[in-house]
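Of the protein chains in this complex, all but one are displayed in their positions.
Then we have chain A:
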């Protein structure tokens, strides 16, 4: 009964159980955090608005994004992935989500920021529906834990509208 292998086995099992339990509890404590992030987004300029050779609309814009996501961070947070997506409906599609910009936030200190980027990913429609199109800018965040369950939420900023006509610089 009290051989070396028996004791080693018992010790290993016990420590793994404790470790798993601690991971589970660390993940559970995330539920006590009720974050209240804030964000504002502006379109500073429409740099280019054209129809591509295959018929799809493409627009290039400069954005102004300010956000305070510090309340998302807990002791079990490894990073927050934040991205801004243009979301709109067209006659063909019930939903179009096009990522325009994203950022990985590794620490709480960097979670309050203000940036003026050009769109990082191409804003291309499936078709030619962008002229005069009303759309929402949605700031999504995905909270990556050190261990356990991942969280995600978003802030919808409505009331954006693309120009009525193409523009070539």
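Convention: a residue touches a chain if its C-beta (ideal position, glycine included) is under 8 Å from a C-beta of that chain, and two chains touch if they have at least 3 such contacts; residues count from 1.
One rule holds for everything that comes next: contacts and distances are computed from a predicted model.
> Suppose you had to identify the omitted chain by its UniProt name; would it be "Cytochrome c oxidase subunit 3", "Exosome complex exonuclease RRP46 homolog", "signal peptidase I" or "Eukaryotic translation initiation factor 3 subunit G"?
Spelling it out: the chain absent from the display is recorded in UniProt as "signal peptidase I".
> If the hidden chain were put back, which of A:51, A:108 or A:146 would touch it?
Result: among the candidates, A:146 touches the missing chain.
> Looking at A:3, A:36 or A:53, which makes contact with the chain not pictured?
Of all options in A:3, A:36 or A:53, contact with the hidden chain holds for A:3.
> Across the whole complex, list the residues on chain A that are touched by the chain not included here.
1, 3-6, 23, 27, 78-79, 81, 83, 85, 91-99, 102, 104, 106, 121, 126, 140, 142, 144-150, 152
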